[in-house]
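My structure is below; once you've seen it, I'll send some questions.
A protein chain is absent from this complex, but the other protein chains hold their places.
Presenting chain A:
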Amino acid sequence: MTSNVVDFEDILNNGFSDANTSIRGVVRARWERKKLESNSNNSDCSDSENRKPLSMSDRFIPNRAAMDMEKSSHAILSFDGSESSVGERTDGGASEDEEHTINSVTSDMSEYKTSVLGIDDSKTRILSFADKAPAPRGDTVNNLQVLYSASTTSRKNKSSTKLVSRHIPSAPTRILDAPDLLDDYYLNLLSWSDTNVLAVALSQTVYLWNAETGHIDELCNVESEGPDAHISSVSWIQEGGGHLAVGTSWGKTMLWDVNTQKQLRKMDGHSDRVGALSWNRHILSSGGRDNIIVNHDVRIAEHNVATLASHTQEVCGLAWSPDGMTLASGANDNKLCLWDATASSISRPRYELTEHQAAVKALAWSPHERNLLATGGGTADRCIKFWNTQSGSMLQSVDTGSQVCALQWNPYEKEILSSHGFARNQLCLWKYPTMAKVKELDGHTARVLHMAVSPDGSSVVSAAADETLRFWEVFAPPSKALSGKRGASDLPGRARSKKLSKTMQIR
């Protein structure tokens, strides 16, 4: 230990004086020469003279030469009193100095052990069972390997096996900058209204981008609430596109009239940021970091009609079913909960589903089948799971090999689009229910956090941590020729399904 310290000073001093030399020229000052001499005399390292000159940078570069690894390792291995497999030091001539060092290391370590680790050597025995556990079978590949080995360039292009008849462009049709888009998995910062206006929250500001005209409006800014205040979620009302719900980092949920650009309401109910929002007609559900979900009836003064508490960590995904009967919620406690529309503050969820092994953020209700819900899990889970929400049973589970950040169904076909994080940050289109990979869309350079589908159902916008929005033409409706062949009756057009949902709401 002590000699290490000396060495270290030596190096520092040498480095320092070298740096000076370079400034002042070749001639060393007397004190420098003295110091060098005395150092090389004192040092017990025989090679100190022919040590390479240190680089003259201002950074500290750790030098392993200054450490006596052998000595340290001996000290560590032997302090335990157990017969060290390293054996005695072979060089025999361990000087008193070295012995002393080892002893002091040993006593330091045992002091550390008793005081910090709480182990007293004299009272503890470390035991292991003689019959060891069976070794894993040889070909065990760590299932996490997929996360790391998924190279960003490798691609198994399965789309050649013609799963779809339409052409899906591999490149985005448009890219928009989204500076300061927060890289936070738990937020929901993107929403596309049925009047074709895209709302996106960039840190403290909500912007509205009109997809027809390309016009950009700034809706609101929360700078006045303090430097750490930010928008944590946005969600358009289902019909009409007149109102936008905005969740904030300080627990308030705001309701904005977009046409007049005025704030209509400010609703409380949460004690921490509101990361997830979902509309069911006049009911706005909000999920927060305070683990609760609040149902607000936006028409009445006493807006808080139910507080749903079942999650034990931050709620990050919320989605009402298209028929308005079920609310699905996902949270960082890895749970997926299904709530009846009639749930009150004392209700328990209809189902608590614990199959996911990581946070559940991505939620998507099938527009084709009633009670079919798709959910995606975080890094430790990486699965897309499908549920029958009536029975609470899991229908299918697919490991995607990467964090699932968002899911979006194709309104025209039984296909689902997923967006992913590390390592490839891709979007992936799957055929349901076979879950054959139709297409992978690369382009984003950081994880793809949010997705939204256009009102005509043909394009999808993705927002990623690389601070861009990309538009993809993935869901184009079946062409006329094709639809003629199939007959009009089985054309599940978005327009039709929208009409359907309208009639359902009247009912």
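Methods note: a contact is a pair of C-beta atoms (placed from the backbone, for glycine too) under 8 Å apart; a residue touches a chain by one contact, two chains touch by 3 or more; residues count from 1.
As a working rule, contacts and distances are computed from a predicted model.
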Protein name as given in UniProt for the chain not displayed, "HORMA domain-containing protein", "Cytosolic Fe-S cluster assembly factor NAR1", "COP9 signalosome complex subunit 3" or "2-oxoisovalerate dehydrogenase subunit alpha"
"HORMA domain-containing protein"
Considering the complete complex, of A:380, A:395 or A:436, the missing chain is touched by A:380
Contact with the hidden chain, among A:334, A:366, A:410 or A:426, goes to A:334
Would you mind spotting which of A:271, A:354 or A:393 touches the chain that isn't drawn?
A:354
So that we can see where the missing chain sits, which residues of chain A does it touch?
76, 80, 82, 118-119, 122-138, 140-145, 147-148, 183-186, 312-313, 332-334, 352, 354-355, 357-359, 361, 378-380, 403, 422-423
